[in-house]
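Working notes, beginning with the structure itself.
With one protein chain withheld, the remaining protein chains of the complex are depicted in position.
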Amino acid sequence: MTPESAGPALEVSDLAISRSGQPMIGPVSFAAAGGTTVALVGETGAGKTLVLRSLMGLLPAGFAMAGEIKIGNNGPMKTPASLRSELGRRISVVLQSPFTAFDPLRPVGFQVTEGVLRRKLMRREAARERAAGLLRQMGFEQPDELGKLFPNQLSGGMAQRVAIAMSVMPRPDVLLADEPTSALDATLRVRVLELLRDFVRAQGAVLVMVSHDLGLVADFSQQLIVLYSGRVVESGPAGELLARPRHPYTQALIACTPQLGPAGRRELPSIKGSVPSPLQPITGCRFAARCPLVTDRCRTEEPRLRLIGGAQVACHLAGDKAEVAAHD
Amino acid sequence: MSAINMPEATLEGAGPVRARRGERARSRRGSLTAGLVVLGAMLVFSVVASIVGGSPSHQDLASALAPPGHGGHLFGADALGRDVMSWVGGGIRTSFEVAVCVVALSAAFGCAVGIGAGYLGGWLDAVLMRLADIQLSIPPLPLFIAASAIIVNNLLTLVILISIVGWVPYARLCRARTLVLSERGYVAAARLAGRRRGAIAVLHLLPGVTTEIAILGSLQAGVALLWEAGLSFLGLGLQPPYVSLGFLMSEGKEVLSQAWWVATFPGLALALLVVGFNLTGDGIRDLFSPDVSGGLR
Partner (left out) sequence: MTEATVAAENLTKVYRSGRRLVRALDGVSFAVLAGQTLAVIGESGSGKSTLTRLITGLERPTAGRILIGGQPARLRSGRPARAQLIFQDPAGSLNPHRKVWKSVAEPLRHLDRKARRAAAAAMLTRVGIDSDRHGDRPGRFSGGQLQRVAIARTLVARADVLLCDEPTSALDVSVQAQILNLLRELQQDIGFTCVFVTHDLAVAQVVADHILVLRDGQVREHATAAEFFAGPRDPYSRALIAATGRRTQSERTP
């Protein structure tokens, strides 16, 4: 697939997820050019995994989705079935735990090529060559030997790299990654993210990555979308968001993430309380109960996303002259 | 190893998962309700049957081999004039007694062996598991035949014998489960709290196996029933004065062409009992099984 020059490579419009008729997550909208990475950031219960699953067309029973997904110049997809049919073709998935991506009873070499062969996307010889090439890119010098191993013979890091090779076999336009590095050791994380980024650039594909680790994705994403309790609270260019976060939640999240720096033993800034479930009906801003800057308006009126300085922010107070400072 | 300890990314929002479980549980409880209904109905019937039909052992040669409906015998009478319905009622109660006692005994012994072997490991594990292997290698029927030469017509000894034949599945299950559970953090924490191993086994390991044991037990109840009936049928189990379904069936076998009711009604009762226990076992298993991602839309 060649990088698109006209229009975004991936466009998600008003993606909303509901459970049994009750609105739960969204709306989520973004557009990404080919070769870029979008990071969905949020904590447990924010709904980021469900957003990713809806992009795969794999929502569990009881959940419904609304909105449109457009890949390149193709027609918009609105139903889970239409998205599912693209899995293994235009859309590919990398999961958190590498071992769940594999059938424990077959050698990995077979599994890497199985998808494209079954869908008749490539001939056997071409598939094998491509697989060997990808595995070499992932750092394996002897792909044929590796291919004979079974999943349980691989370490976590090895398995994740093979899983990524498996996902990019069909040359997908969209790669969906659910916390692809959280099960890996620190030194491997950077390596794996670099591999993902390199593939995406070379392919002109879009990587949509879910993560709870703001700091880690910062270096590898061009766009950030911050989710809180099912709503987008801030979204925009990664550099902008991290340098000048405008939503109190984003600021708090950055403040309480430990970073290596000059400071030693210390108390960390934290957010009191816990995240409300996306299903819980709340009047006004969903972060109001924990926000250090809360006003009466915040408790009654839910803020909408507004464009402020290059980013979309859902906060009544953002953009005011008074600088919202990091709190303790 | 961080790769293995890291919890899976599960579906976010505890609410949806629980609600799904509720919806599915309602349909799954179908098996359990059906099983309990069947067993309950059988018990009620056995009580009613005894009230209506009188004592099962009461012989009335005048109504020998009376067909169903004649002479006050709803299910007919056997060659000695005994009321089939009240015999079936008594037999159901006997079957229940045997099933419950056998399950209780073999589960208790099997659990003790299994948890002990799984938790303490080492040579004890090896010895106990070899004991289980030996047990399994002894064919039950020759064992019963041999035992019947010594022990005759006694409910308690029959229960013990059937339990001896049936404890190994419980032990194996408990051992497997214990091997998993003893790796859990709370077991280590209990040791760090100063608990002795025995207390840990009872407080922390035993509750973790109860569900599986309940499922196995309900299924094994049917097996125990069939053993008792089969042995009584062969003349090795329970004879009068005990009231056994198997005994009546062996009698009925002799007169099958003239008086089909003597063998059929106890046979039917036996089948229903086994089905009832199996449904109950299935039901318990379905109720507690993890809710696998409920399908795609």
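Note that the chains are named A and B in the order they appear, and that numbering of residues resets to 1 at the start of each chain.
FYI, a residue touches a chain if its C-beta (ideal position, glycine included) is under 8 Å from a C-beta of that chain, and two chains touch if they have at least 3 such contacts.
Source: prediction; values computed, not measured.
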item	value
Residue in contact with the excluded chain [from A:71, A:146, A:200 or A:216]	A:216
Contacting the left-out chain in the complete assembly, out of A:62, A:269 or A:292	A:269
Sites on chain A contacted by the missing partner chain, in the whole complex	43-44, 155-156, 185-187, 189-190, 212-216, 218-219, 242-245, 251-261, 263-272, 274-275, 325-326
For chain B, the residues touching the chain missing from this view	1-3, 5-7, 184-186, 188-197, 203-204, 207-208
